[in-house]
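Only a single protein chain was left out; the remaining protein chains are all shown in position.
For clarity, chains are labelled A, B and C in written order, and residue numbers in each chain start from 1.
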Amino acid sequence: MNAAIVGGTGYGAVELIRLLKQHPSIQLNSVISKSQSGTLIQEAYPHLQDIYSHTMDEYDIHTLGEETDLVFFATPAGVSKDLVSGCLDKGITCVDLSGDFRLTGDGLYETWYKKSPPEKSVQKKATYGLTEIYRKEIKETSLISNPGCYPTATLLALMPLFKTNWAKEGGIVIDGKSGVSGAGRGMSLNTHFSETNESLKAYKPGTHQHIPEIEQFLNTVSEEEVTVTFTPHLVPMTRGLLCTISVEMKEYQTTKDVISYYEDFYKNDPFVRIRPEGKIPATKEVYGSNFCDIGFYSDKRTGRLTIVSAIDNLGKGAAGQAIQNVNVMNGWEETAGLGQVPVYP
Amino acid sequence: MNAAIVGGTGYGAVELIRLLKQHPSIQLNSVISKSQSGTLIQEAYPHLQDIYSHTMDEYDIHTLGEETDLVFFATPAGVSKDLVSGCLDKGITCVDLSGDFRLTGDGLYETWYKKSPPEKSVQKKATYGLTEIYRKEIKETSLISNPGCYPTATLLALMPLFKTNWAKEGGIVIDGKSGVSGAGRGMSLNTHFSETNESLKAYKPGTHQHIPEIEQFLNTVSEEEVTVTFTPHLVPMTRGLLCTISVEMKEYQTTKDVISYYEDFYKNDPFVRIRPEGKIPATKEVYGSNFCDIGFYSDKRTGRLTIVSAIDNLGKGAAGQAIQNVNVMNGWEETAGLGQVPVYP
Amino acid sequence: MNAAIVGGTGYGAVELIRLLKQHPSIQLNSVISKSQSGTLIQEAYPHLQDIYSHTMDEYDIHTLGEETDLVFFATPAGVSKDLVSGCLDKGITCVDLSGDFRLTGDGLYETWYKKSPPEKSVQKKATYGLTEIYRKEIKETSLISNPGCYPTATLLALMPLFKTNWAKEGGIVIDGKSGVSGAGRGMSLNTHFSETNESLKAYKPGTHQHIPEIEQFLNTVSEEEVTVTFTPHLVPMTRGLLCTISVEMKEYQTTKDVISYYEDFYKNDPFVRIRPEGKIPATKEVYGSNFCDIGFYSDKRTGRLTIVSAIDNLGKGAAGQAIQNVNVMNGWEETAGLGQVPVYP
Partner (left out) sequence: MNAAIVGGTGYGAVELIRLLKQHPSIQLNSVISKSQSGTLIQEAYPHLQDIYSHTMDEYDIHTLGEETDLVFFATPAGVSKDLVSGCLDKGITCVDLSGDFRLTGDGLYETWYKKSPPEKSVQKKATYGLTEIYRKEIKETSLISNPGCYPTATLLALMPLFKTNWAKEGGIVIDGKSGVSGAGRGMSLNTHFSETNESLKAYKPGTHQHIPEIEQFLNTVSEEEVTVTFTPHLVPMTRGLLCTISVEMKEYQTTKDVISYYEDFYKNDPFVRIRPEGKIPATKEVYGSNFCDIGFYSDKRTGRLTIVSAIDNLGKGAAGQAIQNVNVMNGWEETAGLGQVPVYP
């Protein structure tokens, strides 16, 4: 299968290139960059010297139609929504790593992304690519809306809880922390080394665009309406994302019982690792891999359950899950090309 | 005034040495270390060459009684509780940076610290040194129990809220994040560079010994009993501590109104800086200083208030506040010796 | 082929585990640890949960003899020298990642390692595993002495230069810089996060045990005796090693000519990447991979050539090269199991 990546100078694209190199059934034959078409990839990313020696291409739907079976959109918000439909018309499978097709409720995309939404007819074709939860739907689609990094870590931690109706709908507090690569390769004081190193900051409390994404999918399985309090943080590290989630339980469950339930829930999911009692994941333990590790502490004293989930924001939080979805869509081994052991230390 | 520091090879001690060097009224005349008495301080801390050229001393109450007016205990939990009473008997003012005298409720110290408690007669003499809140009591005491780092950041953020009865007592979620220096100079995998760098981890969810300290002081001002959900995290940076606190409000208040109230509450406090609307503090902005910076976001959508407070864990979270308390006890300028501008970048 | 790793709780071992997972022809069937035999690997390394679920074994030569074809010694100096001979007797191929068999000159090992040397009869069987230079000899041996991290980066940069007789033997200055993982998982102030983060230090100037290793192999190809000035540094990062080497040239050569010569020299070596003129490698560009990247600047003004070579100290500097050597010994594709693209960013 021939694949192209649109958005070739960003970190999502470069992680796709890394992972696809080890994929047995996908051949990367075009990396498309608006700003740097015509230049060698290794000019932008010297680590790819002797690995990918191509020049970057312009976006051309006709060439894509002839040469490509699969397109990954690793583009900023607002780009793929206008391009996907042309690809689908040519019979190209699309995986969109941006937020363009994630919010389905009326007006949500405009409100949170401050952009005009994709056309409804295209939107309807999109399937949310949280693989472990929507595997069945993913098999049937030709347009994947790949989840955001924070929603991936949060929903894998919370969906089982709401499916079993243990959690109260109110009072969910999510403290998200991401490495700086989550902010992309663009330049700003937030991504400036001297400003960010040896510093920890919260940003966009209550207004981050991943909030409606989290709520939308929780609400598909909760009894009453869920709203979440979500505060993202920028951590002085490159990769890694951790969500610490506090939930008020309808009834106290022991940590052991919670863990048993999750182990059973995810027993056929190769990329979700439920930690044993007393073990809480660290982001380094999933570095460079497609794993999502989840640990638990159920507090009898407060009646609250604390869930900690860790992913690599560029792996399971972006490129890794995108490839996992492609594997599912094609009926391949779900782990194809994703066998990387976490890089430790 | 002559001062001694007990616990001379730890980070609390070395920060006291740094700050006392600039204090106009305190002369450091002894650094006491059990493990390294007799060796030059610069053997343990080469950065002090030509600054403090003393050898470290043994702990000797008679010498202290003759030469010292003030002792800082920068010792691990369980040490000062047995030493303080001897000092007080000699008329020496004591500032304890450990947790030994913080918990006053029956059995709390044993439960959370797993040690036998200090004698009740000594415990009663201790005053909790959260300067901005207990300034009046601090003026009268000769034994300061200096607050923990997480409680300092949390209580400065929450005490005003409970004093004005805006917050619901349930559902308080505190996500604490600290730089690695908070774990001291002792060696463990948690303080090992290769294990901690490029990693973020939660630890001790629901069981950290700062939980009862936070609850105890909130309960002095709350209407109903407060319990908090507190999850500390280890962040790959040396200094800095940030608490992100989510509170359910009894009634929605605008961010602007919350800020006005806090500005007024702390208007005479030189080390608390209330951030204007839309600005959230970063730990680097208080690096090496005694400031506590606090920012707010009140979310009408969820009815919750998010408070973010930042300190230097070794500054306002330990040595800085200890000196601030000494200033208050002696009627000196509260800022004496604490004029350091944050080191930025 | 069945393999065992001795030294299972160190970083060399854990990197071997990571890489072997992707090797098509090697099955890891035992991880041996003196200190932690009987415990699950994931107790020591939680990132290996669901990947390697074995307990660690004791070292038992009889079991090894029956079940194992290949042993990697990822042990501290002084361990393998007494174990290798027993393995060879059982017909087991050995790859020693420690320094025990690297120094062949009389008295060198004692002088630089302060330990008694391996038996001469065993020493003679060892082949130095700098793959690109000694590929032919490696094919014939059953005992590989895997090069040190600094010598790997240095010798790949300098051997071609001495083979073509361009460099003066005197005045070679090597400034080595390594990430902290090079110091292992053992605990010391040098590996303590708060001591090492935001700091750069030189250590062991003129006395590092890699000095005689570098000189020994340069002297096999130089006309006159070479001595090098080598200063290693500890850099606040986990992985990566960079050597900046200054050489006085017998005659000025342009940067372009130097590069041409090296490109030709390494034209059949998949893991050495010669950078084009004007490009100097960064350690991140080889992160997690088996590449050695080399850049050049020839300075007409001073008559000196500056060479910068970068490796991952745990990859080409240890585990990666060990596997590369095993590939060569067995006549497999040299890149088998080593196709990892550098993890970037």
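Operating definition for what follows: a residue touches a chain if its C-beta (ideal position, glycine included) is under 8 Å from a C-beta of that chain, and two chains touch if they have at least 3 such contacts.
Since the structure is predicted, the reported quantities are computational estimates derived from the model, not experimental observations.
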Among the chains presented, those that the missing one touches: A, B, C
Residue touching the undisplayed chain, where the options are C:G38, C:G107 or C:G206: C:G206
Residue of B:T93, B:T238 or B:T255 touching the missing chain in the full complex: B:T238
Among A:Q42, A:T93, A:Q123 or A:T196, residue touching the chain not depicted: A:T196
Touch list for subunit C against the chain that is not drawn: 171, 173, 175, 177, 179, 194-195, 197-203, 205-206, 227-229, 231, 233, 235-240, 242, 244, 246, 248, 280-285, 287, 295, 297, 299, 301-302, 304, 306, 308, 310, 345
Sites on subunit A contacted by the missing partner chain, in the whole complex: 11, 179-181, 183, 185, 187-189, 191-198, 236-238
Positions on subunit B contacted by the hidden chain, ascending: 11, 14, 17-18, 21-22, 45-51, 181, 185, 197-198, 238-239, 270, 273, 275, 279, 281-282, 284-288, 293, 339-345
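Just so it is clear, only the chains that are shown with their structure count from here on.
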Between subunit A and its twin subunit C, rotation from the CA superposition, multiple of 5 degrees: 180
Cα-centroid distance, subunit A relative to subunit B, in whole angstrom: 38
Geometric centre distance via CA averages, subunit C-subunit B, whole Å: 46
Residue list for subunit B, restricted to those that touch at least two other chains: 179, 194-195, 197-198, 236-238
